[in-house]
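A short worksheet on the structure shown next.
After this line comes chain A, so read on.
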Amino acid sequence: MNLSLLIIIPLAAAIAVLLSRNGQQVKWISFLSSIAQLGLSLFLLSAFMSERANGNVSQMLFEQRYSWFAPLNIEYYIGVDGISISMILLTAFVVLAGVLMSWNIEKMTKEFYFLLLLLSLGAYGFFISLDLFTLFFFLEIAVIPKYLLIGIWGSGNKEYSANKLALMLMGGSALVLVGIFAVYFMSGIHSFDLLKLSEAHIAIDVQKIFFPMLFVGFGVFTAIFPFHTWVPDGHSSAPTAGSMFLAGISMKLGGYGCLRVATYLMPEAAKEYAPIIIILASIAILYGAFATMMQKDLKYINAYSSVSHCGFVLLGIGMLTKTSIEGAVMQMVSHGLMTALFFAVIGMIYERTHTRKVEELGGLLKIMPFVCSVLFIVGLCSLGLPGFSGFVAEMTVFMGSWQNPEMFYRIATIAACMSIVVTAVYILRAVGKTAMGPITNEHFLNLKDAAWNERLAAIVLVLGIVAIGIAPFWLSDLVSPGAELIVNKIAGVIIY
Partner candidate 1 sequence: MFDKLTLSLIPLLPLLSFLLLGLFGRKVFKNFSGIIGTGALLASAGLSIMTAYNYFFVSGKVDGVYQKITALKISWLEFSPGVSIDIGILLDPISVMMLVVVTFVSLMVHIYSLGYMKGEERFSTYYAFLGLFTFSMLGLVMSSNIFQIYIFWELVGVSSFLLIGYYFDKPSAVAAAKKAFIVTRFADLGFLIGILVLSFNAHTLDFETLIQRLTDPNSEYMRSAIAPAFLGFSSLTWGLVLVFIGGAGKSAMFPLHIWLPDAMEGPTPVSALIHAATMVVAGVFLVGRLFPIFAISCPGALELVAYTGALSALFAAIIACTQTDIKRVLAYSTMSQIGYMMFALGVSGYGNEDGLGYMASMFHLFTHAMFKALLFLGAGAVIHFVHSNEMNDMGGLRKHMPITHITFLIACLAIAGVPPLAGFFSKEEILLAAFHHNKLIYGIALITSGITAFYMFRLYFNIFWSKEFHSHGEHHGEGGLVMMLPLILLSLGAAFAGFIPFSQLVTSDGKPFETVLHLGFSVAPVLLGLAGIFIALRFYKTQNDLSEKISSSLSGFYKSAYHKFYIDEVYLFITHKVIFNLIGKPAAWFDKTIVDGFINRLGSSSEKVSDEIKTLQSGQVQQYAAYFLAGAIGLGIIFIYVLTLK
Partner candidate 2 sequence: MTGIGLTHILFVSISLFFIGVYGFLTRRNMIMMLMSIELILNSVNLNFIAFNKYLWANKMDGLFFTIFIIAIAAAEAAVAIAIIINLYRSHRSIDVEDASDLKF
């Protein structure tokens, strides 16, 4: 299994897109490449599982290592464990759906798909990197396409949103950059190799300074409170596929980074700062949920709910138990699929009705049963209904969080649990008003249900959601060795 294919395929497709002559070619190239990506990641999954079944217990599989910038010990070093594979799968699903959802883009089609592919390249690269430099490289690659996607194809106050997004994310990555340097120099081994660094000892005082930098830096990507404000604006202005990528993939870069880089490399500090992380996460969860309740625009609703849902990721990481970290990863996957689907549905509705205001919508179930059924599914997934991925992930986080017996952790967990009620309130309000009730506008009656590409996109994502929701054990088996490793590292830590 050659992991580099995950980068090569989008890259080749992106170049092919640039060279192609018309929009039709562009779309099909992107479509085929995203199918290939999905196929490849599924193959990767099976290859990984069979390797593990054959007793290969090394931490990372399918490693590749080439020297790159030898003077600084920078390497192109990639490899995967269960956590990365789950993220890769997520990316592949969202990319395919995103490509399908953009089928009707008329304006600058070529550029649009080029940027989409570039974004997916960044995400894949990020998830497979085991070298901090490579990882950072891919992290930043994924920023600018978002800016352009929002700024060019967006709607509403798009320039402002695009700017805000790009700057805040860059701000995050600037902090990450400093953190990476600190790790590189302070670990005493002058290497960006993640695995080597995890064995090197970084002095606790150093960790105390740079852990927050790394964590907040990555946290910005995953909407850590109070650096979440790019989320609502960015999502609401982005084109459908942009929002899908943004929420489905991009926000996960942050969570993954918090886990794989910040927490893994600086366990002492992670333990030290855990209460703060938990407080921030709980705030994000509840406050995001309450803020969602007040939103009137479907995209804002989903954006704020993303803030709330991503809070679970941070909560899971902050709780530092194996189960909670497992839950955090599951939540990342789950939320990625779910929110991508949600944005896809909102896109479908908006494309037809030309409004996203909840008050202006109503009774669409009668007119577009497919779209609204998907809306129901995604709504139910979002409020954590069993059978869908959201439930599994949230419950794992809760179970993991509850394993910390102190009162503080308990209260935080209960606060987080409370969000399931608030979530129900706003989801039902939005979904109920949109799909059910009387039809609010007569011209809605002439609207058509989803087209083939939209159906396919939705089905792909629903399949993902349901696959986790019905059979979570494969995901948890996939993720848990990685989570265990991190937790073992933390468990070995003595607080001075």
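Assume a contact is a pair of C-beta atoms (placed from the backbone, for glycine too) under 8 Å apart; a residue touches a chain by one contact, two chains touch by 3 or more; residues count from 1.
Keep in mind how these were chosen: all candidates are chains of the complex that A comes from, given by their letters.
Bear in mind the structure is a predicted one, so any value in this text is a computation, not a measurement.
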Item to check | Among 1 or 2, touch partner of chain A in the complex | outcome: 1
Checklist entry - Which residues, counting only chain A, touch candidate 1 once they are in their complex? => result 164, 167-168, 225-226, 228-229, 233, 287, 290-291, 293-295, 322-323, 363, 365-366, 369, 380, 383-387, 391-392, 395-396, 398-400, 402-403, 405, 407, 413-414, 417-418, 420-421, 424-425, 428-429, 432, 435-439, 471-473, 476, 480
